[in-house]
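Every protein chain except one is present and positioned as in the full complex.
As written, the chains take the letters A and B, and residue 1 is the first residue of each chain.
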Amino acid sequence: MNQDQPMKGQQIEAGAPLLRVEGLRTEFETRAGAVRAVDGVDLEIRRGEILGLVGESGSGKSVTGLSLLGLVDPPGRVGGRILFEGEDLARAGERRLRHIRGARIAMIFQDPMMTLNPVLSVETQMVEAVLAHARVTREEARRRSRDALARVGIPSPEERLRAYPHQFSGGMRQRVAIAIALLHAPALIIADEPTTALDVTIQAQILFEVQKLCRETGTALLWITHDLAVVSTLADRIAVMYAGRIVETGSVAEVIDTPRHPYTRGLINSVPSRNRRGQPLAQIPGMTPSLLDLPRGCAFRPRCPRAQEDCQEEPGLFGAGHRWRCFHPEPVPAMGPATEVRA
Amino acid sequence: MTATVGATGQGARARAETPMARFAAEFARSRTAMLGLLLMVLVVGSALLAPLIAPQDPYDLAQLDILDGMLAPLAEGGSGATHWLGTDDQGRDMLSGILYGLRTSLLVGVSSTVFGLALGLLVGLSAAYFGGWVDTVIMRIVDIQLSFPAILVALILLALLGKGIDKVIIALTTVQWAYYARTVRGTALVERRKEYIEAATCLALSHGRIVRRHLLPNCLPPLIVVATVQVAHAIALEATLSFLGVGVPVTQPSLGMLIASGYQYMLSGEYWISVFPGIALLVTIVAINLVGDRMRDVLNPRLSR
Partner (left out) sequence: MSAPILELQGLSKRFASRLDLAERIAKALGARVEEYDVQAVSDVSLAVAEGEVVGLVGESGCGKSTLARMVAGILPPSAGTLRWRGRALAELPAEERRRANLAVQMVFQDPMASLNPRLRIGEIIGEAPRFHGIVGAGEAEDYVAGIMRLVGLDPAYSRRYPHQFSGGQRQRVGIARALAVKPDFLVCDESVAALDVSIQAQIINLFMRLREELRLTYLFISHDLGVVEHISDRTVIMYLGRVVEAAPTPELFAAPNHPYARALLAESPRIDTRKRAFAPIKGEIPSPLAPPPGCTFHPRCPHAMERCRREAPALREIAPGRLSACHLNDVT
């Protein structure tokens, strides 16, 4: 399938990504001590690009999304640089952040009711959202709202505008949340597990709309999920998180077909379709470590089949473009796509 | 093939941490709640120890001297003892009166709550577990009961039953059970749909066992919160009834009774007869509410984290 580049007219300056995150750190105080949920994360997203941020629960992927938007509540501390369109969001004030959140970066959550107010009609909420950041008439705001609903594939938008959130199904509610995110034609959408609660056929519809939107408007997308399959069908690039760090990043083909980090490889191999039917699945032993009690050096070391003495040191990032945080990466021709089966 | 899963992360804590221990640790994180708890322990402790710490036995008429009547706080009585909080018109030491009055108030408040809780638990659990017409009938009775003001129901009952501590307890139990029944039913309906109840059904355990061992223990936490706050309500309600003259007998004054008996002297400057019992009542109720609020915060999963 050919990979569409962002539409012409969107200027793409090489070396100047839309969002560039350097050394992002987010810490929380808990009763049992300080927890570093995100530990030195670097990310880059270009205009029109879809980046899949993959990780299991507790990997810090959701906190990363919230940190980028300044949505981490006060006991939590965010450090590092978040360069968005040349501006460091980590240093921006609350007012400025609120403006950027409304107009330039939008967020979609797993539960659309996080963004929707149950007691207001969709029209009220959308018109308010438009008027908050744009000087237009109510009539114009209403027109934009209707168009946004139509764009995400909601049938008879004129009529649905007057409905209340509870009158929509789960999939439709998520579409409304996406429509609200689109109102100001944001440069970046951060989506946290937006299709996890949806059924397969409904998920496919949402993925279809999202893919189309990114292609048509040049909106960049950070898609946070635990689902490798969704990301490999949707994204351009993947970043894999483990225990607060990015352990591997690269294009989808690079990361899925030739994973270098043993954790990535373990995750991919444990997907049932990568295994022979009825045979035991390749599994990663043990469980995800508690952030309170991380092993020294590489956090994956206790579960890693390739770990050696030197893994007690903190590994840096190796490689260029396709990068991995491992001293003993998997050899490159380790596996052809879907062929090697480990019993 | 599968090795035994070792304990790392959350499973690694050495001891089995009981839900109770977890609750206690979480509770202790609030300073105000700990202050409330301290006050509550003080109030309850001094009520229990009243016969030992009170300067005189206010129920023993032989110890009262009418000549000591209406003494101001810190004044010295005829027997040479200092009346720290003054005396009332009968010459009763106010401090002793308050300590003993606290006993009566707490007895009435706690026992009516316990009885109301037991009754409400039985009725509410039955309504939730059996459902259908049982549920409808019970909940309609509850609705009717709750639609009358508590004070009105209690007044009517006491008018019919007459005075006495036992009568007040009966009246307050009647007033309260419906709250518990409703709370229990609500919680039990939620819990009953959880998968662990389905699992117990699937394991073919008996109805009695499912209700006792699985449903009941998980319905208790919110109920205990309601009960704590409700003790404060019951005490206040008893004070109101006694103030109105239909509560406890004059021979065993509760805090409400003490306030009532001093009320007529408020304007003539003998403030202490009403004010000190009033403060004692206030401290008791505030302490219970502080503890109850914190318990609610800790036990409510939606508020915690």
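Here are a few things to note about the model shown:
By definition in this document, contacts are C-beta pairs under 8 Å (C-beta built on N, C-alpha and C of every residue); 3 or more make two chains touch, one makes a residue touch a chain.
Small disclaimer: the values here were computed from a predicted structure and weren't measured.
Counting contacts over the entire complex, the absent chain touches A, B.
The residue from A:G33, A:P280 or A:P305 that touches the chain not shown here is A:P280.
Residue in contact with the omitted chain (choice from A:L24, A:L213, A:L267 or A:C311): A:L267.
Contact with the chain not shown here comes from a single listed residue; of A:L51, A:L69, A:I82 or A:V230, that residue is A:V230. Although one chain is not shown, part of subunit B still touches it, namely residues 1-7, 9-11, 13, 16-19, 22, 136, 194-196, 198-206, 209, 213-214, 217-218.
Residues of subunit A in contact with the chain left out of this view: 1, 3, 56-57, 169-172, 199-205, 207-208, 211, 226-230, 232-236, 252-253, 256, 266-268, 270-275, 277-278, 280-285, 287-288, 337-338.
Here, only the chains that are shown with their structure count from here on.
Per-chain CA centroids place subunit A at a distance of 51 Å from subunit B.
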